[in-house]
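Just one protein chain is left out here, and the rest sit where they should.
Our next item is subunit A:
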Amino acid sequence: MAQLAAVVGVGQTKYKTKRKDVSIAGMVREAAVGALEDAGLTWKDIDAVIIGKAPDMFEGVIMPELYLTDALGCNGKPMLRVHTAGSVGGSTAIVAASYVQSGVFKRILTVSFEKQSESNAMWALSNPQPFSPHLNAGAGGYFAPIIREYMRRSNAPYDAGIKVAVKDRLHGAKNPLAHLQLPEISMKEVEDSPMLWEPLRFLEACPSSDGACAMIIANEELATKSPRKPAWIRGAAMRSEPTMYAGREQVNPQAGIDCAKDVYAQAGIHNPRKDLDCAEIYVPFSWYEPMWLENLGFADVGKGWELTMSGATSLTEGGDIPWNPSGGVLCSNPIGASGMIRFAEAAQQVRGEAGAHQVDGAKTAMGHAYGGGAQFYSMWVVSSEKA
């Protein structure tokens, strides 16, 4: 049976366009040292390192974990590298948790990062695949038609995306690590920003960030002795489906629905809106909030935008189910780390360590990541209570 495991330390870098002051190793180490300090530990307390990042072409370094061994104090220890596209930060956390939940390891370090300024993500995402038509679209171009289909089906008002863009930036203004700091942002400013991929405007898209996120995950015995509150991992799930197949439901993908059901069943969540106190969900483009509200069962199909428009997902408006109190991917997007940031921020909420963007009394929270053509999913539920 799976052993209990908990997040006992979190470390994040400041997210920004270019971290010119550090190498890749320096940036990753900064997050790792932060997690060790948070957990009151040193390098010798770590049994293994599990590292994740999105495609190697984002930095132009093949299997960078080989080079990062020394910076992560991993000489003589196990090192594993996960890559599951945009969901990788979440998948990495789940694989890292399995090192402890299996009973094979007592305490491990997991790190995810992206230093997008080393390369050009748009290029790395759109280079031609052998034997495949060249889309040359980047992520926004890929998702825009799917969003338009969502708008058509749901009759959502044109400004639901604008509302999400404002809400997440107001959240991010409470998080000193967030890349975009836009405390004065308004609906009008978002609406007036240039249209990139109809219906996505410039301010409805995530930035391109450098940054790293790290967590220490420990078994029950060690977590109980940890100096700060642990975030107990109550459920973790992954699902994949192909990018394309005849009849694929792209607006509300089956893999996301199945993954959510799986993680809720493990964590005893019957009604996610009621049973969770907050959620950190991968929303790189504004409209994915209402779409994922439906996919994850927070709202009925076609009604996700109503939750968004009502302010239910807003921390600043006192909503009952704040989504992305940290500011989310719309404020900071070091791609390979973005999923792990969601997972780590969920942990910080239930540990009571989220600072100015803390949701009062949060006990149970969800972390979510997706990747590829909205086909790879990873999710976990963490809680201040063991069971």
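One rule holds for everything that comes next: contacts are C-beta pairs under 8 Å (C-beta built on N, C-alpha and C of every residue); 3 or more make two chains touch, one makes a residue touch a chain; residues count from 1.
Operating definition for what follows: contacts and distances are computed from a predicted model.
The listed options are "Lipid-transfer protein", "4Fe-4S ferredoxin", "sn-glycerol-3-phosphate transport system permease protein UgpE" or "YdbS-like PH domain-containing protein", and the UniProt record of the chain not shown names that protein "Lipid-transfer protein".
One of A:Thr42, A:Ser102 or A:Thr224 touches the chain omitted from the figure, and that residue is A:Ser102.
Which of A:Pro78, A:Pro176, A:Pro227 or A:Gly355 touches the hidden chain is settled by the complete complex: it is A:Pro78.
When the full complex is taken into account, the listed residue touching the unshown chain is A:Met238, out of A:Ala144, A:Ile217 or A:Met238. The chain not shown here touches subunit A at positions 1-3, 23-24, 55-57, 59-70, 74-85, 91, 95, 98-99, 101-104, 118, 124-125, 127-132, 237-243, 245, 254-255, 258-259, 372, 375-376.
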